[in-house]
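What you see is part of a larger complex, with each chain still in position.
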């Protein structure tokens, strides 16, 4: 259950930060609805943000491993 | 009965607190998007921009949350 709680907290944090970054990147002056270009930008931004998250996670993990081996 | 009443009141207040927390976040983001220089009154253009900003921010949140849920169910996340 601790596991589930952490997974949920982690997903919420990711969603919140992603929404913030992608809103700022994709919405210039907010109009009366999300137009096509904005919707595409949001989907793409979201995919790249998750790619970035995974890349960062791997890089951090391998650095931690390297530091552990050094000690 | 009194305990239930108290519990209900606390729940209402918690909801209000959550609502206000959201309003603070939205105001922060939308202020930067819509207000360049503060003028002597909030003109209608700034007001429309603020309303649209809140609506589009919520749209963005819903779009991202729904898409994320679909991806997770398909097993696209590690």
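Each chain gets a letter, A and B, in the order it is written, and its residues are counted from 1.
Quick note on the criterion: a contact is a pair of C-beta atoms (placed from the backbone, for glycine too) under 8 Å apart; a residue touches a chain by one contact, two chains touch by 3 or more.
In this text, all values refer to a predicted model and were calculated from it rather than measured experimentally.
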Since only one copy of each chain type is displayed here, what is the full stoichiometry of the complex, written as a formula using these labels? A x3, B x3
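FYI, only the chains that are shown with their structure count from here on.
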Within their complex, state which residues of chain B touch chain A. 29-30, 33-34, 49, 52-53, 55-57, 59-61, 63-65, 67-68, 71-72, 77-78
Of all residues in chain A, those that touch chain B in their complex: 11, 15, 18-20, 22-24, 26-27, 29-34, 38-39, 42-43, 46, 50, 54
